[in-house]
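Selected chains from the complex are presented in situ; the others are not included.
Should a chain be cited, it is by its letter among A, B and C, assigned in written order, with residues numbered from 1 in that chain.
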Amino acid sequence: MLRACQLTKTFGGLSVLQEATIDFHPGEVHALMGENGAGKSTLMKMLAGLYPPDGGTIEWRGQPVRFDSPDDALSQGIAMVHQELMPIPDLNVAENLLLGMEPVNALGWVDRAELHRQARSWLKELNTDLDTHQPMRRLSVAQMQVVEIAKALARQADVILMDEPTAALSDHEVAALFKAITTLRRRGVAVVYTTHKMDEVFRVADRISVLRDGKWVGTKAAIEFSPDSLIAHMVGRELTQIFPPVTTTPGEVILEVRALTRAPAFRQISFTLRRGEVLGLAGLMGAGRTEVVSAIGGLAPATSGEICLRGTPTHVTCPADAIAAGIGMVTEDRKGLGIIPALSVEHNLTLAALPSFSRGPIIDAAAERSATQAATTDFAIKASSPHQAIRELSGGNQQKVLLARALLNRPAILILDEPTRGIDIGAKAEIYALIGRLSAQGTAVLLVSSELPEILSLTHRILVLRQGELAAELDPRQTNQEEILRHAMPR
Amino acid sequence: KKAEARKPGEWLVGYSSRDQSAEYTARLGDAVQARAKERGVKLVFVDAQADAQKQISQTENFISQKVDVIILNPCEVEASSPAIDRARAAKIPVVNVNSLTKAAPDCYVGSDDEQAGILAMEAIAKQLKGQGNVLMIHGIMGQSAQIHRDAGARKVLAKYPGLKLLDHQTASWDRAKALALTENWLQAHKGKFQAIFAHNDEMAMGALLALERAGLKKDVYVIGVDAIAQALDAVKAGRLDATVFQDAAGQGRGAIDTAILMAAKQPYEKEVMIPFQVVTRENVDQFLQK
Amino acid sequence: MTALTPPTLDRNLLHRLGIVAVLFVIAGLLSVLTDSFATASNLTNVARQISINGILAVGVTFVLLTGGVDLSLGSVVALSGVVCALFAHPGDHPLFVPIGMGLLTGVLCGLLNGVLVTRGGIAPFIVTLGMMTVARGLALIISGGKPVADMSPALTNLSGDLGPLPIPLLCFALVAGLSWLFLGRFRLGRHLYAVGGNEQAARAAGVSVPQVKLFAYGLCGLLTGLAGVVLAARITTGQPNAGQAYELDAIAAVVIGGTSLSGGVGSVLGTVLGVLLIGVINNGLDLLSVSSYYQAVIKGVIIVGAVWLDRRQARS
């Protein structure tokens, strides 16, 4: 039904997609797999009319077509869920969801009652119950992502391109999405699906295409792949061990949180964190995990309770305080609280650690450059040069830069909020190994993740949050996904 | 209370100044205020900030404040006229001070801007003996003072075939702009002009500074309009050649005095002309005392 | 609530409570300090005086909502006024010609701004700054630098009253009312917010961003043209140097009313409140005969103070 013929795209002389040819059929879920920067998003954006192709053609129902804008693609029946969230912060949920297709009454006015009714029904498809009147800016990242998916469903398109739709979702919402996808497939919709979560691919995909470094590597039925062979295709080599074994034993208590409260987000949260310990924070979407770690990282201080660092109560009122106290943080909201889009990779990387690259108030360019080089190699950051603007990097590579930024200060406590969101399997393995290494060096890690396998395999202990309260403390070696979910479910 | 019932001590006069941030009109405003205090009338003093629309609004305000007389220092010839029509319709007498409007007020106290242009250009013609090149620096284009001073100057130029207007440009009444403009002219027309007429003294001072810095003042005759304090000092010191004196104190006094006559329903002159005078080094002392 | 009332009304009013409070305090003070403020004739005056700024402010609200700005308002007011006056000599043309020409001038300037912003990809600040000097130059050129006088009474009467209400006020009220409905109830209105809120997202959702922006600048131009015609009627001339710095008062009113300069947030209702606040301050300070030097200081302080109060209260 939709066919990418020899599609090619270059950005500033850098070829990011070369002559990719892929067919997409109705009633089929077609997974696009590849490492960060392989060109998956770029391919999808061309199909959705966001970028004009530099070479090749798009064939739609057998005819070559040209999409000059997303509007053209939408009117042909091609909708897309974007990797980067696209909220319009001050419009409400319903208006965001049905943007461009608002129901109008006989007078040509937007029919608000109908608007909200439709929005609610689309959200229900995804098993979500959101107040459609609240402005988008109040939503958590996960909630925004659900709205983005509903937005694409609402177009009732013949082709839906989903670029990492579940990156910010927890299992609960993922299950709902898969149910929706099953319905779409039955209706004869072609679904193009990108993800870095291996288990998902095999749950939904009928066929899988693999991209590597902008080149199409192959397309096969999903059953012809095993997880290992798929990874080998993507990475170009065998990846033996994804999760490193947890070997270190935690040392003395370095962080103690007592009765931390900022109602209604979270209440009475108490726990300890030891040197070299990896502490997992699990919970469903909106459970308050991000809010708790934001309080510790100074982004949004708690209203009551205490944070003790090495036994001394410490006031963390802003991120600068936290950094000075040796707390490093990688936030969940990469775009909003992470990158400075127009600044270069180098300047983004060193931003939080500038004092260690300066003599007095003056920046030492040479030291900065060598630190950048080291980080680029260590984290395998794919950028054309350290001076490239970070907004031009693929999502996964941006994430790596932010991780590297947090580590430049050599923090004693590292807070990672969904650190592998949007990161490819190879890089994930690197990050897992890094967490292992850091913990071995004595860094305490507070890991928030919606991917339960991560939590289960990497941590020493797991805290489960439920509706802003601590629901359980579990030992990863003696628990499983089902038990965590049972504690996390609202009651 | 009705206007007629007011006793002399309670007379309320509205004054709308053209622009209190310009030196001449600010001096005029001071004179009006001083005279009002002297004669014991209550003055509502407002500033139109060079916006005719605002001046009309202020007249409307005067009407709802039930003033006895309105004194208008008009922003524009045409555009300020509706203010007079409004006052007329409300049966409040109007005195125009300093410049004219198309709609005739009940009394005009002031001078004729065209006369200023004529006097300045005549002075130039006399100095150059009817032969030479002149530059003219305009005020803000389209404003009545600019239009009339320009018209007056051109009338004189038409009389002297030997006198040529080499170039003319606006500097928006602003000293810094006139300074830069004259610097540029010194590049483009160096040695080719013998006189500069600036529509006000601010700009004349700017032109003077440029000429002095270039060491060329002695070759060029510079004249402005208004006789602001600094210009008079410069004339006295022999730096500026001349300025055209406009009598702020006289105009202010005349306006208030007429307003009082109007309020008292006594006969008054329909036109109180306070003539412009050319100030040169010879007669500058008498103006310095004013 | 009936289907006619946009549900945003109440929330907007609440959000703007700070401005409403300041407005009431100032009005109360003026009623006590002067005999004339709270009279019918003075309130009609205020209404008449705010109309032009009001029409401009509503117009520029559309542009600011898209995240743009329009600095050319004042100059285009002058140009439209001059063009209107040129066609308004008595006996020359029927009334609709000068009005139409004035509006057309405004629309063309607005559309040109819009085209340069959308097709040319130039920052609105630069585009409209350019238009500001170009339109002023054109106004001076076509008028020969002199006011265009001799306008037919039919046109100048437009600044008069219809029954008890000044016609300029009626224009303003009509413009504000329609804009309010438009922004709250029409798809294009909602799309304006979307474009200003997140241009990329709006584009990705199939909104034609250039079209929406072009519309905003064009509409702003139309209303600027209207303001030019109303001003010409009021001052009975096409004045080439009229409207100096009108854009600042208009934009100030819009921002006081809570519209964000980065786009996506705002309302016509807020704009009307902002216009009222500026209008009442101007009127009140004149009634009190405060020296214009101190007026400037007081006005600046009140405007900043009102916005500060408003934002503080909105946050709490």
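Methods note: a contact is a pair of C-beta atoms (placed from the backbone, for glycine too) under 8 Å apart; a residue touches a chain by one contact, two chains touch by 3 or more.
Quick caveat: nothing in here was measured; it's all calculated off a predicted structure.
Chemist: Give the stoichiometry of the complete complex as a formula in the chain labels shown, bearing in mind that each kind of chain is drawn only once.
Modeler: A x1, B x1, C x2
Note that in this section only the chains that are shown with their structure count from here on.
Chemist: Touching both chain A and chain C: give me those chains, sorted by label.
Modeler: none
Chemist: Taking the mean of the CA coordinates per chain, how far is chain A from chain C in Å?
Modeler: Between these chains, centre-to-centre, one finds 44 Å.
Chemist: With centres defined as the mean C-alpha position, give me the chain A-chain B separation in Å.
Modeler: Each chain reduced to its C-alpha mean, chain A and chain B end up 70 Å apart.
Chemist: Between chain B and chain C, what distance separates the C-alpha centroids? Give it in angstrom.
Modeler: Averaging C-alpha atoms per chain gives centres 33 Å apart.
Chemist: Give the residues of chain A touching no fewer than two other chains, as numbers and ranges.
Modeler: none
Chemist: Please output the residues of chain B touching chain C within their complex, sorted ascending.
Modeler: Contacts found on chain B: 17, 20-21, 43-47, 49-53, 56-58, 60-61, 63-66, 76-82, 102, 140-143, 147.
Chemist: Can you tell me which positions in chain C touch chain A when the two form their complex?
Modeler: 3, 6-7, 185-187, 190-191, 193-194, 197-198, 200-208, 264-265
Chemist: Over in the complex, which chain A residues touch chain C? Could you list them?
Modeler: Per the touch definition, chain A meets chain C at residues 48, 50, 69-71, 74-75, 80, 82, 86-91, 95, 99-102, 104, 108-113, 133, 151.
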